[in-house]
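For this view, one protein chain was removed and the others were kept in their places.
Entry: subunit A
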Amino acid sequence: MGARLLSVVNMNTKYMATNDGSELAAGRGSGKDEPTNWESPRVQGRARTPYMQMTFAPMERRLDIAVFRAMFASSARQARQFCVHGAVKVNGKVVPYPAYRLNPGDMFQVDPERVLYATGLSKQPPKRSKQPSLTQEGEAIEEVAEAAAEESEVQAAEAEQDPDTTDAPEAAPVDMKPTQKQIQDLTAQAKAILKEPVSAARKRALRKFIQSARLLMSRTSRANASPTEITDELSTLVAELNLGVGKDDKPALKTAASADPIDSLTKSELKQLEQCIEEHMREDQENPYDPSKPYATPWRPRDYMAPFAFIPQYLEVNQNICSAVYLRHPVARKGFAEVPTPYPFEVSQLAFNWYLRRR
């Protein structure tokens, strides 16, 4: 691999069509040429092409780095592991070499299950500090609920019970975890309905329900909590909401939500609501609850993913099939470099001098 630092310039087609280049040479030295006035607002300021930021461009060609850059793994080391474990294919063939240097036009695929595991919320809840501050209370409750949900998942799997059927209030389990799960599920559904266009009164009722459910949730974690009592209370809450708890309460919830103000809705609104419900159902189907998966289900992205989310321009990624094409080598442009690096120009320059010029 040559150590040439690649850069490109964009050619203006209109300018090229009207000029053949001779205008730049015409009258030079005979007083015809005008020196550029850099103070003029119409003249764009000088911007350097950051060649030094391209020092580590050859690294971007590596298969493991490309997998990481395409956001299929949460770190370069994890991407490397995916390669070594045979989860990465290049042009349809398994390539177990993380150091394989991609050629322009190579398509690489990663096993979607691995990608979902790498980028999804983990099953184990993250360890928290013992004394959450006041501002964190809401999230702390969520955290507890999550932890409870994970544990209940394991237990549900052990008992070989479908978690959907345990939602029935008469089940009255001795352990609190299924109850917590139930409360949590109902809250999630209520929140989902809140996002849809429903009437203000309905929204108020839903919010009240969510609040009461939160109180109930905190009661479940007490030592003297009785599951039957809490389930009863929950069922009364649900009855108040006019939702009805059935074996398969999700569609019931939605139809009830739409059935109540159904007379006051116009046809177009009804259609919109139906579409909303359909979309929710589809989302549920795409992202189901599945305790057999190695990540938390329904799938959610990992914490702190957004501040690090970017896909460089030399890749074209299709997230649906967890595949990407390495289009070309990364290049520098006037003012910008395509190699992602957190370091400023000066640091990269030192690295360039050390690694490439010193050879």
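Operating definition for what follows: a contact is a pair of C-beta atoms (placed from the backbone, for glycine too) under 8 Å apart; a residue touches a chain by one contact, two chains touch by 3 or more; residues count from 1.
Note that in this section contacts and distances are computed from a predicted model.
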| item | value |
| --- | --- |
| Choices "Ribosomal protein S35, mitochondrial", "60S ribosome subunit biogenesis protein NIP7", "DNA 3'-5' helicase" or "Alpha-1,3-glucosyltransferase" - which one is the UniProt name of the chain not shown | "Ribosomal protein S35, mitochondrial" |
| Hidden-chain contact residue, picked from the options A:M59, A:L327 or A:A351 | A:L327 |
| Contact partner of the left-out chain, one of A:R101, A:K123, A:R202 or A:R219 | A:R101 |
| Of A:V115, A:I183 or A:V198, the one touching the omitted chain in the full complex | A:V115 |
| Touching residue (missing chain; options A:P58, A:P291 or A:P312) | A:P312 |
| On subunit A, residues whose C-beta touches the chain left out of the figure | 4, 6-14, 16-18, 20-22, 25, 29-30, 50, 53, 71, 90-91, 93, 95, 97, 99-101, 103-107, 112, 115-116, 119-120, 129, 131, 133-136, 283, 286-287, 298-301, 303-313, 316-325, 327-328, 331, 335-345 |
